[in-house]
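Before we start, here is the structure in question, set down as C-alpha cells.
The other protein chains are all here in position, but one chain of the complex has been omitted.
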Amino acid sequence: MTNNLFENYKLVRQHTAALTASLSAEDCCVQSMPEASPTKWHLAHTTWFFETFVLEAFEPHFAPFNAAFRVLFNSYYNAVGDKHPRPQRGLLTRPALDEVLRYRSDVDARMRTLLAAQPDNAALQQLVELGLHHEQQHQELMLTDIKHLFSRNPLFPAYAAPGRQASDPVVVHWQPFEGGLVQIGYDGGGFCFDNEKPRHSVYLQPFELATRLVSNADYAAFIAAGGYTEPAYWLAEGWDWCKAQGRGHPLYWHWQGNAWHEFTLHGLVPLDHHAPVLHVSYFEAEAYARWAGVRLPTEAEWECAAARLENNKKSASSAYVESASSYYPCSIQASDMGQLLGVAWQWTQSSYAPYPGFHAPVGAVGEYNGKFMVNQYVLRGGSCITPAGHVRISYRNFFPSSACWQFSGIRLARDA
Amino acid sequence: MTNNLFENYKLVRQHTAALTASLSAEDCCVQSMPEASPTKWHLAHTTWFFETFVLEAFEPHFAPFNAAFRVLFNSYYNAVGDKHPRPQRGLLTRPALDEVLRYRSDVDARMRTLLAAQPDNAALQQLVELGLHHEQQHQELMLTDIKHLFSRNPLFPAYAAPGRQASDPVVVHWQPFEGGLVQIGYDGGGFCFDNEKPRHSVYLQPFELATRLVSNADYAAFIAAGGYTEPAYWLAEGWDWCKAQGRGHPLYWHWQGNAWHEFTLHGLVPLDHHAPVLHVSYFEAEAYARWAGVRLPTEAEWECAAARLENNKKSASSAYVESASSYYPCSIQASDMGQLLGVAWQWTQSSYAPYPGFHAPVGAVGEYNGKFMVNQYVLRGGSCITPAGHVRISYRNFFPSSACWQFSGIRLARDA
Amino acid sequence: MTNNLFENYKLVRQHTAALTASLSAEDCCVQSMPEASPTKWHLAHTTWFFETFVLEAFEPHFAPFNAAFRVLFNSYYNAVGDKHPRPQRGLLTRPALDEVLRYRSDVDARMRTLLAAQPDNAALQQLVELGLHHEQQHQELMLTDIKHLFSRNPLFPAYAAPGRQASDPVVVHWQPFEGGLVQIGYDGGGFCFDNEKPRHSVYLQPFELATRLVSNADYAAFIAAGGYTEPAYWLAEGWDWCKAQGRGHPLYWHWQGNAWHEFTLHGLVPLDHHAPVLHVSYFEAEAYARWAGVRLPTEAEWECAAARLENNKKSASSAYVESASSYYPCSIQASDMGQLLGVAWQWTQSSYAPYPGFHAPVGAVGEYNGKFMVNQYVLRGGSCITPAGHVRISYRNFFPSSACWQFSGIRLARDA
Partner (left out) sequence: MTNNLFENYKLVRQHTAALTASLSAEDCCVQSMPEASPTKWHLAHTTWFFETFVLEAFEPHFAPFNAAFRVLFNSYYNAVGDKHPRPQRGLLTRPALDEVLRYRSDVDARMRTLLAAQPDNAALQQLVELGLHHEQQHQELMLTDIKHLFSRNPLFPAYAAPGRQASDPVVVHWQPFEGGLVQIGYDGGGFCFDNEKPRHSVYLQPFELATRLVSNADYAAFIAAGGYTEPAYWLAEGWDWCKAQGRGHPLYWHWQGNAWHEFTLHGLVPLDHHAPVLHVSYFEAEAYARWAGVRLPTEAEWECAAARLENNKKSASSAYVESASSYYPCSIQASDMGQLLGVAWQWTQSSYAPYPGFHAPVGAVGEYNGKFMVNQYVLRGGSCITPAGHVRISYRNFFPSSACWQFSGIRLARDA
C-alpha cells in the first residue's frame, strides 16, 4: 500500500508541475489580487505542506530545505508560527521559480525515502493523503488564479490552445425528490475532509431540481430583462455589491463588436451560449433564481439528489472525466440529471457551518477547515477544472458570497 | 376590535415618544455611525411607515404631510422609490424635531379617523399591526443607537438615572434536550413576522444548553486567559476583525482605576460581574464558546428548548416584564432555564436564511425581511430593552457577525 | 485703551452670537464633514481660546468653567494637551448649546474683570487681540460650515432671507504692473498674524491682473467648452481629483429645469451670471486659467497690486463694507481694480510657506500658523462673509488645493 501511496504521490505532484508547462517564470510570480496567489507560491506552499506536516513530524534528523520557507509559504496555520502576509505573496521574486522547483524535487526525494522506510505508519499515510488532496485543491486554484491574472492583461493571453466546440442546446426539466429524513455527509471507507463528517440526519421537504445548469443563454436573458438594473431581484447586500462594483454581467464577459465574448483559459472567445454560465457570485446566482421565480438548493437537497442519482446509475462519475483535455465545461450529456459533477461548482443557499457533532482535529491540521465556517456559502459538484478523482458528492467547497473567480455556476431548485 | 387596535396603536406610539423624554433636540439629531440612526429619524421613519403603507393605501383623498418626507424617511424600500442615503441621516437638522413631532400627531389623527371609518377592513388592520411591531423594533433600536451615540461622548452622558443593584452570582448547569424531529416556526393565531414562517420540521441531535447566559465575570476570565491574543480560539475572519479593530474587550467596557467599568444607559459604572455579558459580536461569542470547549446553539435548538420550557411552566414570559424600569439586564431568577427571554439577545450559530417554503409578501412590504437573508446570524430571545409584548420564542433577530452595539450576549450549548 | 479693548471684545463676541440667531440647537450641533465644524463647537472653541490662553495665564486663582472642555474644545494645540478628534466634533450633543452659551457668558464676565484689573498688561492685551482675530476667523468659518451642512440637506434650508439683486455685467480689462524689487508683508502698527511677517523684498517680473474676478458666466463658458472633460486644461493631480469626485461644476451649482442654480446662504437660487464664481478649488481655478491661456497670480503679485491701489485711492476699503447685509458677493463697483477686497478669496499660485526670517512665537500660540505651511495654497483678499475689519492686503489665508467650501474665487494674471 505504501508503494501505491507513493505512486499516487508522484502522479499528483507531476500533474501539478504539468499544469505550469505553458507558463513563464514571470507568469508564475505575479499576484493579481489579494484572494489569488501566484503559481510559484502554489508550487511552494503545497510542498511546504508536506515538509511541515509530514517530514518535520516523521523524518529522522529533519532539517528544512530553507528555514525561511517555513514563514514564506505558510498560508494560514497560526499553530505553525508566523506567516508572510497574503497580499504580499506576489512580491517574492526571490526565491526564483527554479529554486522553488528544486524545493519540490528535494521534498519529493525525501518523501520517497520516508514512505519506503515507514511502510506501516498509518498516521504518516493519513497525512500524506491529506497533503495530496490539499495539492489537488491547489491545482484547481492555480488555474483559477492564472485565469484571473491573464484576464487583467489587455492582451488576453491564452493559457491553453483552443479546441472545444460550441455546445448544443438542451431542454431543462424539473426532477422531483421526495424529501423526508435523509442522511448526508461522508460515510465511505476512503478519504474525505473533516468538514464532510459526521454523516447525520436532515429532514427535507419535497423539492425539485433543474436537470441542467443555467446556461449562458439563460443568463443573457436575465441581463436583457434588466437583471442588473432592478433591485427587486437582489438581496440587499447583493445589490450594494453590484452597484459598488459597477457590475453588469459575469466577471469574464466582454461586450465586443455587438456580441458577448468570454475570457477563458483558451483566450477571449465568443460566448458559448449553451454552455453553463460560469464565474457568477452567490449574489448573482441568487438574483438569477429570484428573477426566475425559484431558488437555489440547500446543500442537503443537492447531496440527497446526487446520492440518489449515483445509486440509480453509476455512469455519472464518468461524465466529468472527459473534460480533462479542455478547461471549459463539456457539453451536457443526455441524462435525467445532467451536469451534476465535474462541470461547474454550484452555489447552494447553505451557509458554511459545522455539521452536528463536528470536531476539528487537534493541532495545526485542525485549522484546515473549521476556522472558515462563517460568512461563506457552500458550493457543490466540482468543476471542469477540478482534478479527476477529487470530486465527491459529499464534498463541500466554500467561498464568500462575492467571490466569482472560481468556476461557479447555478443550479436551480424549487419547492415541490 | 378596531377600537382595541387603535388603543394599542396609541399605547405603542406613546411609548415611542416617552422613550425620548430625557433627550434634547440635539441628542435626537445626531448619527454616530452609518449603522445607527438618529432618534429623530426613528420618530419620523416609523410614522412614514404608517403614512406610506397604510394612509396612502386606504385614506380617501390622501395627501402627504410633506411630500419630501417620502424620500427622506424611506429606510430601504426600493419599491417606494428614492431613499435618502443611510449614512447621511444625521445631516438632517431640518425638519426640526418639533416638525417631526407634528408629523407624528398629524398621522396619528388621520390613523384614528381611518380606523374608525373602516372598522372591518382586515387588510388595513393587518398592515397597522405590522406597523406597530415595526415601531416596537425601532423602540429598541432607538435605545441601542442613543447608547452608541452617548458612548462616543467623552462626558459619558446617562440616558436614565441609576437604579439597579449588583447582580448575585448564579451557578450554571447543563440542561439536556432529546432532539429528534421537532417543529419550529410560528403557528399561533396572533401576529408574527413573515420570516418566522412556515412552521416546519427539523431534525436535531440530542443537545444541552447552559441554564444561564455567560456572565461578565465569565467573560473577564476569558480575557484574563488571553482570549484576545490567541488566534486558536477564533474563526479566521473573527481574528482578522479583532486585529483590525484593535479589540481587546467588549464594545462598552473600559479599564479605569485598575478595574473594569461598563458604559450603560445609566452612565459609566463599575462592571456588574454577575450580570450577563453584553455587546459582544458573533465573532466574540463564537471565540468564547470555543475557548470554553463548547459551542453556540443553532436557532432550532434554541427554539426547541424555549418551547419546551414555555410549556412546562408559563412563568417565563413574566420574567422579562420587570426589567421595564431598568435598561440593564435584570438579575437571574431561580429557574431551571434562566434568562431565556427578555434579558439579552443570544447569538446562534445559524446563518439567517429563509425557512423551507418561505415566500416574501408581494409589494414593498415584501422587502421587510427576505432581502436581508445573507451574511447575517440569527439572535434569539429578546433583550432587557425589547418592548414588553414584542418577545416571541419564534422571533428571529439578525445582525452581521461583527455587530456589537445591540444588547447581544452568549448562551452556550454542547452535544449531549 | 483697555476700555476700548473690552468694547471691541464685546462687539466681536456679540457678533459671533448674532450669527447664530437663525439657527436651531440641532443646526448648531451637526458636523457635515471632517473639515467642517459644528456651530456649537465654534462657539465653544473661540471661548476656549480666551479661557486657555488668556484667563489661565493671567487670572488669579484660575479655575476652569468645566475641566473637560480643555480637551473637548482644543482644536489642534498639542502643547495644551489632548484633543477631541476633529471628525468627532459632531458627536457632542452634550454639552448642550445652552451650556456652551453659559460658558461664553462666564468667560466674558471673567474677561471683563481681568481686563479691568490689569489695564497696563501689554502681554495680556496682545493675546486678547489675537483671540479676537481668531474669533473673527471662526465667524467666517461658521458661515462656510453651516452653508456646507445646509447644502447636504435635500430641503436646501436658507440661512438668511433673500434680498440681493442680480449683478450687472462688467467688462474686464488687464491692469499692468511694473514689477521690480517690491516689499511684501505687514509693516503697519496694528495687529497682524505672525505669518504676515517679516516684511521683505521680492523681485517681480512685470505682470498684469484682470480688473475683476472671473464671473459665473465666464465659468459657465468654460464648462460649456468641455472644461471638465479635457485633461489638457488640468494639473495631473487636479484631473485625478476631478474624476475621483465625479466633479463637473462648482461645488454648489445644480442643474435644474434646464438652467444652472446655486445654493447660497439665502437658499437655492438661479445662478447670478455676472457675480463672481465661488467655491472653486485651486485645481478648478488653475484649470480655468490654463483654459483661458493665462495664469493665477503669485501672492506677491497680488499684494503688490493691492498695495498700489490702496495708495492711489483709499476707497477700496469701503467697497466691502456694504456687503454686510448679504451673504453673497456684492456687485462690482466701477473702479480700475474691482473686487480686490471683501468679495471672494482669490487663489494664488503660491504654496503657503514661511516668509524669509519667519519665526513662530514660543509656546502653544506658536502652533497657530507655522505648522500648516505645507501642501496648501495661499488665498488673498477676503470674501463677502469675512467680518468687516478683518481684511488686510497682507492677510494670508490658506487651504489645500482640493478645498472648495470656502468663498473662493478666481483672479486671473498674465505676464506683461
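Letters A, B and C name the chains as they come in the text, with residue numbers starting at 1 for each one.
Basically, a contact is a pair of C-beta atoms (placed from the backbone, for glycine too) under 8 Å apart; a residue touches a chain by one contact, two chains touch by 3 or more.
Predicted model only: the values in this text are computed from it and were never measured.
Asks: Since one chain is left out of the picture, which of the remaining chains does it touch in the full complex?
Replies: In the entire complex, chains touched by the missing one are A, C.
Asks: If the hidden chain were put back, which of A:Leu114, A:Leu149 or A:Leu340 would touch it?
Replies: Per the contact definition at the top, the residue touching the missing chain is A:Leu149.
Asks: Specify the residue from the set C:Trp234, C:Trp260, C:Trp302 or C:Tyr328 that touches the hidden chain.
Replies: Missing-chain contact among the listed residues: C:Trp234.
Asks: Of A:Ala25, A:Leu268 or A:Ala292, which one is in contact with the hidden chain?
Replies: Considering the complete complex, A:Ala25 is the one touching the chain left out.
Asks: Considering the whole complex, not just the chains shown, which residues of subunit C touch the missing one?
Replies: 76, 78-79, 181, 200-205, 231-232, 234-239, 282-283, 286, 295, 349-351, 353-354, 356-357, 371-375, 401, 415
Asks: Going by the touch rule given at the top, which residues of subunit A touch the chain that is not shown?
Replies: Here the touching residues of subunit A are 24-30, 32, 68, 71-72, 84, 88, 90-97, 149, 152-155, 157.
FYI, only the chains that are shown with their structure count from here on.
Asks: So that we know how the chains sit together, what is the shape of their touch graph: line, ring, star, complete or other?
Replies: Contact pattern: an open line, chains touching in sequence.
Asks: Please decide if copies subunit B and subunit C contact each other with the same set of residue positions, more than half shared, or with different positions, and reply same or different.
Replies: Subunit B and subunit C contact each other through largely matching residue numbers.
Asks: Distance between subunit A and subunit B based on Cα centroids, please, to the nearest Å.
Replies: Between these chains, centre-to-centre, one finds 38 Å.
Asks: Could you tell me the distance, in whole angstrom, between the mean C-alpha positions of subunit A and subunit C?
Replies: Subunit A and subunit C have C-alpha centres separated by 59 Å.
Asks: Compute the distance, rounded to whole Å, between the mean C-alpha positions of subunit B and subunit C.
Replies: 47
Asks: If I count partner chains per residue in subunit C, which residues reach a count of at least 2?
Replies: none
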